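With one protein chain removed, the remaining protein chains of the complex are shown where they sit.
Labels run A and B following the written order; every chain starts at residue 1.
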Amino acid sequence: MVEAVKVRNLSVWYGSQKALDSVSLTVPEGSVYAVLGPSGCGKSTLLRAINKLVLLREGARVEGRVEVFGVDVYGDSRADEALARVGMVFQTPNPFPHLSIYDNVAIGPRLRGAAKGRELDELVRYALEKAGLWEEVKGRLRKPASELSGGQQQRLCIARALALKPKLLLMDEPTANLDPLNAAKIEELVRELSREVTVIIVTHDAEQARRLATRGAILFMGRVVAEGPLSRVLSMPYGKLLQALVAAHSPSHTP
Amino acid sequence: MMPQARLEPLLLVLAPAAAALLVAAAAIILVLAKGSVDALAQGGAGFLASSEWSPSEEERGSYGVLAPLAGTLVVAGIASAIAAYLAVAVAVYLYEYAPRRAREAVELSLYSMAALPTIVFGMWGLSTAAPIIRQSGLTLLCARGSPTGQSFFTAGLVVGLMIAPYAAAIVSEAYRAVPFTYVEALHSLGARGFERARVLLGMVKGSVLAAALLSFGRAVGETTVVALTVGSAVNMPLCPFEPGHTVSSLIASQFGNAYLYPGMESVLLTAALVMVLGSSASTTLGLKLARAAVRKAQGGEA
Partner (left out) sequence: MRLHELKRAVLDKLFHAAAASASAALLAVSAHIIAASVVEGLPALLAAGPALFVEPPGLPGGELGGLGPVLAGTLVIVSLSVLMSALIGVPAGILLSEYGGSWLARSAGAALQMISEIPSVVVGLVVFTLLVLPMRTPSALAAAVSLCITALPYVAAQTRESLAAIPLTYREAAFSLGLPRWKAVLMLLVPMNARGVATAVLLGAARSLGETAPVLFTAGAAFTAFYGLTGPSSTLSLLIFYFAPSPYENWRRLAWAAVLLLVALTAALSLAVRRLSRGVRM
């Protein structure tokens, strides 16, 4: 089993507040891995600790070890190379509003110098197709991204990440702010992507995790309380508690 | 909210203050208007397009203000370009590159610069900036290059430096207002400092224009700094390193004895009116754009 991400004894502080306490887990390559837990348990912090975005916050401090594709991202000099293969999709769709649809997808490859001209056009098409958005936008690539609906914007963000051909995709509650129809579309997308890309998906919805992931971890107050194959994780006491919490607070999804 | 009685006692107490304000504002408008009417009655609007300035104590003087009007445009143009450039550079430095100590130092210096009286900048311009310009040899680039270092460029430079903190505040406020999620997105795409700055500035480019317009408006009206650094010569600004005049510096040097020269006062008042109109148009537009830019930065999504 090749590891995409290996986390060992990871602790994160924001100033004097401890957000993650000695978290350890392993994400095998080519799988979908779910990170579950109630609000404020540290799921988003964990995700951002993997691609080092956590360091952007004021007073953030990291201890422990995070390996991405075998590279220690906090210590190794090759960390930037390893992280170049990691993409991220955020909870609220955030395409750059002043850029066109085309430019939003192209921005990653342009920065990297990965493609130009005709090659770039094909790369953009590839990313939009993979994100399931091509048919809907192919006639208006030069229009501003802000014209798209919420669900379309999120797929655009997925395309933006995919344009860099990542090996690992971090998704922070990607369907939390979407209606059920768009959420279902994105879940379908994740299933397809997982054939080529390792996906770590943060979600507060245990049913979504069950639908998409094979392995997972439950976080509570910054600590891992369950980890491993998802069916086992969800059948443990915390898992049942989580399902009950979710069922009590949200209308049930039909997959 | 609270019911408002029309003739409340408090309104009567506050009314004199309001009245004083209205009187002041009206007085300004009237004096400028009368001056302009007088000037136009004297000999038409030709003085606005003439650069011949030869005062005479008889009725024969000519008071063409084209050179100072052009000088105002040039000095304000240079000043707002410098202020806008510095504003963008400082905003990018503060938010993309500066370590915390450096950021605090820069913010402190911006604050103190904004608090200094303009005359102090004028003194600095005269004692430090002008000699530097002179010694740099830049004045040799111009046919009538300034012998003292006082020139259109010097005035524009010092005024630009003086206004830069205000311009920087406008751009910084908008830059800071961009939601953090876009910053995170840029980092996740591997964008470096200048690449992030390019995208984020693109989201707030209205604020840069606003900063330029506000700086332009302020620079048009600036008097004491310009009077000490521009060189006080009636000269068309064809080359920036020559001495010259702006409307404000001309007024500063000539208005005191304008009563000796028939017709000069009303010409100067008219030029002042033009200056007022130009300055307030630029400032008002700039303020509108600045507010719009912050709103746009915050509510960036559709």
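FYI, a residue touches a chain if its C-beta (ideal position, glycine included) is under 8 Å from a C-beta of that chain, and two chains touch if they have at least 3 such contacts.
Small disclaimer: the values here were computed from a predicted structure and weren't measured.
Peer 1: Using the document's definition of touch, tell me which of B:V171, B:A212, B:A272 or B:A297 contacts the absent chain.
Peer 2: Considering the complete complex, B:A272 is the one touching the chain left out.
Peer 1: Of the listed residues B:A197, B:C239 or B:V294, which contacts the missing chain in the full complex?
Peer 2: Residue touching the chain left out of view: B:A197.
Peer 1: What residue numbers in chain B mark contact with the hidden partner chain?
Peer 2: 2, 4-5, 8-11, 13-18, 20-22, 24-25, 27-28, 31-32, 85-86, 89-90, 92-94, 96-98, 102, 105-106, 109-110, 112-113, 115-124, 126-128, 161, 164-165, 192-195, 197, 217, 220-224, 227-228, 248, 251-252, 255-256, 259, 268-269, 272, 275-276, 279-280, 283-284
The criterion applied here is as follows: only the chains that are shown with their structure count from here on.
Peer 1: Would you kindly tell me how far, in whole Å, the mean C-alpha position of chain B lies from that of chain A?
Peer 2: Taking the average C-alpha coordinate of chain A and of chain B, the gap between them is 49 Å.
Peer 1: Residue numbers of chain A touching chain B in their complex, please.
Peer 2: Residues 48, 51, 53, 56, 80, 83-84, 86-88, 90, 92-94, 96-99, 107-108, 111-112, 146-148, 153, 157, 160-161, 164, 170 of chain A touch chain B in their complex.
Peer 1: Note which residues of chain B are touching chain A in the complex, please.
Peer 2: Against chain A, chain B makes touches at 179, 181-185, 187-192, 195, 199, 202-203, 300-302.
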